[in-house]
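Removed from the display is one protein chain of the complex; every other protein chain stays in position.
== chain A ==
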Amino acid sequence: MLKVILRFANLVVLTLLVLSFFSFLLAYMFPGEPLANLTGVVRGNEQQLEALGQLYHLDNNFLVQYWYYLAELFDGNWGLSFSSGLPLASEIARTLPASIELSTYALILSMFIGLPLGFIAGLRHRKTTDYALLSLSVLGYSIPVFWLAMLMILGFCLQLGWFPLSGRLSLLYEVPRISGFILLDIMWSDLENKSAILIDALRHLILPTLSIAAFTTTIILRITRRSVIETMNSDYILAALARGLTPWQILFRHGIKNALMPILPLIALQFTTLLTNAMIVEVIFSWPGIGNWLIQAIYQRDYPAIRVGMLAVSTLVVLFTMSIDLLIRLVDPKKSKVERVAI
């Protein structure tokens, strides 16, 4: 067990190093001078440029530069944004939780809908229910996320006026920032009209969450359905049937566990797609998340922001998928003990 954890930790560290190296290289790969890309100073006088060059150790070796870059990263000194002039670390700390929050809710929602529906479809294989759910999932699968988000705005905000159009919270309310996750912050705060704020935040959340979750739900549904069909046709399920267990006993004692085991890593992989979709949806709903922020940075050629933002997002994805993988690796008895028992 310790060995497995160590191996995974090793892998994570290596992957993150490679990622950080890429983000370091970006300064050289953007058009223009590296120094200008890093600092934003294009026409400075000699002395100023030299001082800045020394700050970034530009006259040193490539690897030495990377070393200093790593040291700065670990110090929390991620550079300044061109556009706002604020430290990037605080900018990311402000925007990333909003994205994580949105994606997490979307993932939870799509698991809560996708898994049961997938089980129903798999258990009713080749019946009307199965075909109906499958065609629904094809529909959800093929609708582009940004288009769905626009349709939702058109329908529910502009036509019906049920939900607010953009943002995380109505401008009337001011919630002190503790964790950056809006719902948690509201719960923790000691404002008077807590429940009203909470409802407002939820109303803001619904549309973006739904439009991201639609796609992931259909994918989860399909993966689950496939896995359930395979599991329920496997020999041990038939054997359990032949031993006279009831269908419910079989499903709950043998079916669910065995069907979920192979698909959990696949679902964890969906987090990547989810985050990408979340970035697009954030722009449409003006959600103050990292996606919105990064796309603004790209528009404004804010190179340090792009560099660090990309690193932050990819680190998040890597850590998430790796930890889910590790969890499954530790839980699955088929993989845990390889040695055979002699009886």
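Simple rule for what comes next: a contact is a pair of C-beta atoms (placed from the backbone, for glycine too) under 8 Å apart; a residue touches a chain by one contact, two chains touch by 3 or more; residues count from 1.
One rule holds in what follows: contacts and distances are computed from a predicted model.
Undergrad: Given the choices "Potassium-transporting ATPase KdpC subunit", "Peptide ABC transporter ATP-binding protein", "Stage V sporulation protein AD" or "Aspartyl/glutamyl-tRNA(Asn/Gln) amidotransferase subunit B", state the protein name listed in UniProt for the chain not shown.
TA: "Peptide ABC transporter ATP-binding protein"
Undergrad: Specify the residue from the set A:P31, A:G85, A:G161 or A:G244 that touches the hidden chain.
TA: Of the listed residues, the one touching the omitted chain is A:G244.
Undergrad: Touching the absent chain in the whole complex: find that residue among A:R168, A:H204, A:R225 or A:H254.
TA: A:H254
Undergrad: Out of A:S234, A:T276, A:Q296 or A:T315, which residue would touch the omitted chain in the full complex?
TA: Looking across A:S234, A:T276, A:Q296 or A:T315, the contact with the absent chain belongs to A:S234.
Undergrad: For chain A, enumerate the residues touching the unshown chain of the complex.
TA: Residues 126, 234-236, 238-246, 253-254, 257-258, 261, 332-334, 337, 339-343 of chain A touch the chain absent from view.
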